[in-house]
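Worksheet for the structure shown next.
Omission of a single protein chain aside, the complex is shown with its protein chains in their original locations.
For chain A:
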Amino acid sequence: MAKAATTITAARAPAQAGRDFSAKGVKLAVLAPAERISLRAPEASIAALSKALGVTLPQKAKTSATKDGRTALRLGPDEWMVIDEKGNDPLADCAGVKQLHSAVGISHRNVAISVTGPAAAACINSGCPQDLSLAAFPVGACSRTILGKSEILLLRTAEDAFRVECWRSFSDYVFTFLAQAATDAAA
């Protein structure tokens, strides 16, 4: 038997850390790093995974579920992203689940930007073609979609608040796009 592996911890260098922007009616802020996993699983595994994660994986299109700082976003019929903002690792929680699933740690892949204020939806809509009215995209709704030329993951956290997740290498573009959109939305 080999010796127990030593844990190697790498220093984080979060992209766009601390960046923020304010315009009339819209505030942008780059959010703190979070733990994230990409989860794929068939229907038969959902109950066991939900129990292990402590949050029920939603099965309806465009919905999410949040409990104790952990949010499960339903992206497709068998695909979720789980975001943990309290430093607990959802990957470790899935490791003990025997039912068929694939959990991949993607914490560092994404950067999250909060878009808040009465003009938040207008700001995002300047580059995202989805209907963001409260009827079509209520609080808790989430979807993979696009903003300008970048793919994003959009979650409505309150009536006038969104979490925009994008890939790290697109984060400068997405933030700059949103800042310009916020200026336009205020005008």
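As a working rule, a residue touches a chain if its C-beta (ideal position, glycine included) is under 8 Å from a C-beta of that chain, and two chains touch if they have at least 3 such contacts; residues count from 1.
Convention: contacts and distances are computed from a predicted model.
Only one of "Sugar ABC transporter permease YjfF", "DNA-binding transcriptional regulator, Lrp family", "Sarcosine oxidase subunit delta" or "Acyl-CoA dehydrogenase family protein" fits the UniProt record of the hidden chain, and that name is "Sarcosine oxidase subunit delta".
Contact with the chain that does not appear here is found for just one residue of A:E79, A:D160 or A:D184, A:E79.
Between the chain not shown and the residues A:N88, A:S126, A:T145 or A:Q180, the one that touches is A:T145. From the set A:A61, A:L100 or A:A158, the residue in touch with the chain omitted from the display is A:A61, counting the whole complex.
Residue positions on chain A in contact with the hidden chain: 61-62, 75-77, 79, 129-130, 143-146, 151, in rising order.
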